[in-house]
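Only one structure is covered here, and it is reproduced in the block below.
The complex appears here without one of its protein chains, the remainder shown in place.
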Amino acid sequence: MLIVMQPNVSEENIKKVIDYIKQRGFDAHISKGEDHTVIGAVGRKVIDKRDIELLDGVKEVIRISSPYKLVSRVFQKEDTVIDVKGVKFGGGHIGMIAGPCTVETYDQMDATAAKLSKYGVKMLRGGAFKPRTSPYAFQGLGEEGLKILKEVADKYNMAVTSEVMEVSQIPMFLKYVDILQVGARNMQNFNLLKSLGEIRKPVLLKRGLSATIEEWLMSAEYIMAGGNRQVILCERGIRTFEHITRNTLDISAIPVVQKISHLPIIVDPSHATGLRDKIAPMSKAAVAAGADGLIIEVHNSPDTAVCDGAQSLYPEQFGELYEELKALASVIKKSF
Amino acid sequence: MLIVMQPNVSEENIKKVIDYIKQRGFDAHISKGEDHTVIGAVGRKVIDKRDIELLDGVKEVIRISSPYKLVSRVFQKEDTVIDVKGVKFGGGHIGMIAGPCTVETYDQMDATAAKLSKYGVKMLRGGAFKPRTSPYAFQGLGEEGLKILKEVADKYNMAVTSEVMEVSQIPMFLKYVDILQVGARNMQNFNLLKSLGEIRKPVLLKRGLSATIEEWLMSAEYIMAGGNRQVILCERGIRTFEHITRNTLDISAIPVVQKISHLPIIVDPSHATGLRDKIAPMSKAAVAAGADGLIIEVHNSPDTAVCDGAQSLYPEQFGELYEELKALASVIKKSF
Amino acid sequence: MLIVMQPNVSEENIKKVIDYIKQRGFDAHISKGEDHTVIGAVGRKVIDKRDIELLDGVKEVIRISSPYKLVSRVFQKEDTVIDVKGVKFGGGHIGMIAGPCTVETYDQMDATAAKLSKYGVKMLRGGAFKPRTSPYAFQGLGEEGLKILKEVADKYNMAVTSEVMEVSQIPMFLKYVDILQVGARNMQNFNLLKSLGEIRKPVLLKRGLSATIEEWLMSAEYIMAGGNRQVILCERGIRTFEHITRNTLDISAIPVVQKISHLPIIVDPSHATGLRDKIAPMSKAAVAAGADGLIIEVHNSPDTAVCDGAQSLYPEQFGELYEELKALASVIKKSF
Partner (left out) sequence: MLIVMQPNVSEENIKKVIDYIKQRGFDAHISKGEDHTVIGAVGRKVIDKRDIELLDGVKEVIRISSPYKLVSRVFQKEDTVIDVKGVKFGGGHIGMIAGPCTVETYDQMDATAAKLSKYGVKMLRGGAFKPRTSPYAFQGLGEEGLKILKEVADKYNMAVTSEVMEVSQIPMFLKYVDILQVGARNMQNFNLLKSLGEIRKPVLLKRGLSATIEEWLMSAEYIMAGGNRQVILCERGIRTFEHITRNTLDISAIPVVQKISHLPIIVDPSHATGLRDKIAPMSKAAVAAGADGLIIEVHNSPDTAVCDGAQSLYPEQFGELYEELKALASVIKKSF
C-alpha cells in the first residue's frame, strides 16, 4: 500500500501516519519526491485504505496488491483447459454450447437437440429455473425441465448446462447437469458462490450487468477458494447508456481477462444484444477476438418459443453461422 | 401494445402482423398517420414484443401497460406508511436508522446504541452476515451478531434492522430483527424475494448498483405479490463512469419513485459516497428532496472499526447532523 | 509517479525501468515491499504512464501529481467569490439565475423578467444560439436574441447570461452579456475554452454529459491558464443507464468539487431532469448539499414556449420555490 501525502505536508503529519500504520502491523518506507512524500506500508495485514485517507495530510492511498490470487496468471501461468465430455474451453480450444432459452417440452428439446447434434454441437443449454424480472412471468419447469434436458442430451450423447439460482438447488443440479451456470444477477450472491466452491463440477459464471472485470474475477475467486478449480467466465453484455441493444457486449473483456487470468472466457451474444440479427456478427467478433467459447440460443421454432424467441436463432441459421465461425477460428489458429 | 409499421409498408405486411397478433388472442386497432401505420394490439395476454419486431415491415413495438401493479399509485393512491415500533416511514414521516456497518462486539454495539439513543434514534442497524467482494474479508459474526444486536436494542428500547443474504436464513432473522434488509447485490435474487413475500415483517429493499427504477419496483412487486405489503425502498447509489465517489447517489429517484409508487423511499448516503465527509451534505440533500427516511452508518469508534470505518460518522458528528436535518425537514413540512 | 513492479520481477527488469526513466530526466527511488518493488520516478518532466506500463515486469504505473493547478485548493485556499452586479456565487453566497430556455420575443422576455424581478431575481438567462441535436429544430434568434435579452435586463436592472457556441461569436457576446455560458456539449471544445481564457468576464462552464469531475476541472484549467480567473462550474446531470429522468443529477459533485477546488459550483436542475415537477425537489437538494448557485428555467407561459416549456417553471411556482430555498439556505447558514 502506498500513501501519497499532500504537497507541503508537515513532518508531524507524516509521523502520525507512520505511527498509525505501525500500530496496525505494517512497516513504513518513506520516499520523498519533488512534490510529494510517499510512504510505503509493507505488510500482510488487511486494512481499509479509506481509513488512512482520512488522516490529516494524506492525499491518496493506493493499493498495489491484486485482490485475487487463485484466478490470477501469477498463480498459474498456463491456461486452464476445461474438458466436459470432450468439449474443451481454453488453451486454443473454443467450446460451443447451444440450445433454447427454456426447456418447454420433451418434443421441443428433442427437435432442437437433433438438429444441433447434426451440426456437431456437443453441449446443450436450456433453462429450468428462470430468473424473471416480473413475478407474473413464466418461471420455468423446475426439476421436470432438468430431467427432460438430461434425457434428450443422453439420447444425442451431449453434455448439458443449466442455471442454478439457489443454494438449496445444488444437489438436484448435480444429478442432471455437467456445468452449473450462475446468472448475471447472481454473480455476487456470495452464499451461492461459496456453495459452488464445494462441488467438483465446472461452474459457468456470468458477468453481472454492472460488474467490473475485477469484481467478476473476485466472484470466481470465491468459487476457487472453496477448492473448485473449474470456472468458466462468461461475458454477456454490460449496462450502459446505449439502449438500442439490450446491453453492450464488452468484447474487449476477452483479451483483458486472458491477460490477467488463466481461466477460460466465453461469450453469450444472445443475451447481450437481445435480437436475432445481431447474434451472427457478435459471435464472429467474439471468436475473432479470441474467445474460448460461445453459448448461443437456438430454438427449433423461435416463433412459438415460450421465452426469448426473438433472440433465438433458427437451427439452419445456426448451422450456417457455425461453419463461418469454424473458418474464422482457423485463421487465428484456434479450433472448435 | 402499439405496433408502429415502417413508412411505405405493404398492405400484405400489415395483414400478416394483424393475423399474428389475432392468433395470439389480441384485437387489432389500425390507425394510419402521414408516415406510419400504427396497429394497437388490445388484450391481456403476455407476448414478447421483440417477436413482433422481427416481423417484416415492423419498425418498433411499444409496450404501454406498466409491468408493475401492486407497487403502483394506480393500485393505491395514498402513501404506504410503515410504522415499526413508532418509527414511521412515509406519509410525511422521515424515519431514521443508524448504527455501525458490522456488529463487532457487545461493547461496541452498546457504546454506539447508548449515544444514538441519547440523540433520539429509535432504530439500530448492524450487519451480522456481510456480503464481501473478497472471500478473504471478514464475513460477519453470523447469528451471534444478530443476538448482540437485539440484546442491545432491547436495552435501549430500539427497533432493529440487518441484512439477510439467503432464503435459509429467514427463520433466524425473524427471531431477532424488525426489518429485514435486502442488499443491493441481492436485489434480483428472485428466490429470496419470493420467500420474503411470504413473511409479514417489513423488508428494506436496496436498489441494485445498475438497476433501473422500473426493475427495482419490479423486485418490490415480487415481495408484494407474495402478500407482504410492507416494503421500504432504499436508494444507495448507482454505478456510473464517475469514480471519485464510490457510486453516484441518484437523488432524483426520490421524487420519481414517489410519483409512480405509494411505497416509502429512504436513502443510504454512507454506501453511496463511501466517505465520511460527504455523508452530511448528501443526507441534507436527501431530506430536502423529500426522502422518507435515512440509514446512516455511525460507529462509537470509527478509527478502530472492523469495516467501513471510513464512511462511518462519529457519534457527535451524527448528533449535530441530526439536528440540522430536523431543521431542514421542518422547512419542507415534514418531520422525523 | 510510482511504478509498481510485478511480484518476483527480475533485477534486470528493475534496472531497465530505472534506466528508462533516468533517460527521460527522472530520478528513481526504489522501495521493496513483501510482494512488490515500487520505483518512485521523481521529476517534473511529462511522460505518458502507459509507455512505462508496457515495459517488462511492470504491473502498474500510478500518477500522483494532480493534473490541475490553478483550479485547485492547493493553489488557492479561499473560495473564489464571483460577483456580477451584486449577484454573488461562492463563499457562503448562493447566486440565483432564472429565465426561459430561449429568447423568443421582446414581450416574452419582458413579461418573464418583470415577474422574476418582482421575486428578487437579479440575473436573467435566455438562449440566443441554441445547440440542438436536430438540424431541423429551431436554432435561436441569434444576435437579435442577445439584444432583446440585454434590453429587457437593463429595464429591470438585471445582469445577463447566455450560451456562446463558437470562437467567432465571443466579441458579439462581450457586448451584451455579463456571464458567458459554455454548454455541456462544448465542455471540451478546447479552442473555445482557450479563447475564453483571454477575455475578462466570468464564464459559466457546464459539465459534459459524460465528463468526469477531473476532466471538468481540466476544462476550467484551460480558461484559467489563459488568465481568466472567473470560472463558475455548473453541474447539469450526467448520462447513466437510468432513462426515466433525462440525466442523473450528480448532487455529490457539489461537496466533491468544493473540497478539491476553490471555484464556485452551481446546479442546473432543469436540464438534468427535463421535467417541471422534478425541479423543485432537486433545487432544494442542491441548496441543502451546499451549492453556490442555481440556474432555473422559468417562462412567463410555459405552455406556449418555443422550446423546453415542459421543464420550465411557471413564474408563480418559481416564486414559491424561491421562498422555500431561502428558508433552507438559512438552516445551513448560507444566503441568496
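Chains here go by letter, A, B and C, matching the order in which they are written, and residues are numbered from 1 within each.
Just so we're on the same page, a contact is a pair of C-beta atoms (placed from the backbone, for glycine too) under 8 Å apart; a residue touches a chain by one contact, two chains touch by 3 or more.
No experiment lies behind these values; they were computed from the predicted model shown.
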* Which one touches the absent chain: C:K150, C:R239, C:H262 or C:K284? -> C:R239
* Asked: Given the contact definition stated above, which residue among A:D107, A:E198 or A:D277 touches the chain not shown here?
  -> A:D277
* Asked: Which residue from B:K59, B:R132 or B:K194 sits in contact with the chain not drawn here?
  -> B:K59
* Structure fact -> Out of C:T105, C:N157 or C:N191, only one touches the absent chain, namely C:N191
* Structure fact -> Residues of chain B touching the missing chain are 2, 4, 6-8, 29, 31-36, 38, 40, 42-44, 59-60, 62, 64-65, 74, 210, 239-241, 243
* To do: In the full complex, which bits of chain A touch the chain not displayed? Write them out.
  => 210, 212-214, 238, 240-245, 248-256, 259, 272-273, 277-278, 281-282, 284-290, 324, 327-328, 331-332
* Residues of chain C in contact with the chain not shown -> 46, 48, 50-51, 53-54, 67, 131-138, 165-168, 185-186, 188-191, 193-194, 208-210, 215, 218-219, 221-222, 225-226, 239, 274-276, 303, 307-311
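The rule we apply is simple: only the chains that are shown with their structure count from here on.
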* Asked: Whose Cα centre is nearest the centre of all Cα atoms in view?
  -> B
* Asked: With chain centres defined as C-alpha means, what is the inter-centre distance between chain A and chain C in Å?
  -> 38
* Asked: Using the average of all C-alpha atoms in each chain as its centre, how far is it in Å between chain B and chain C?
  -> 31
* Asked: Can you list the residues of chain C that touch 2 or more other chains?
  -> 210, 240-241, 243
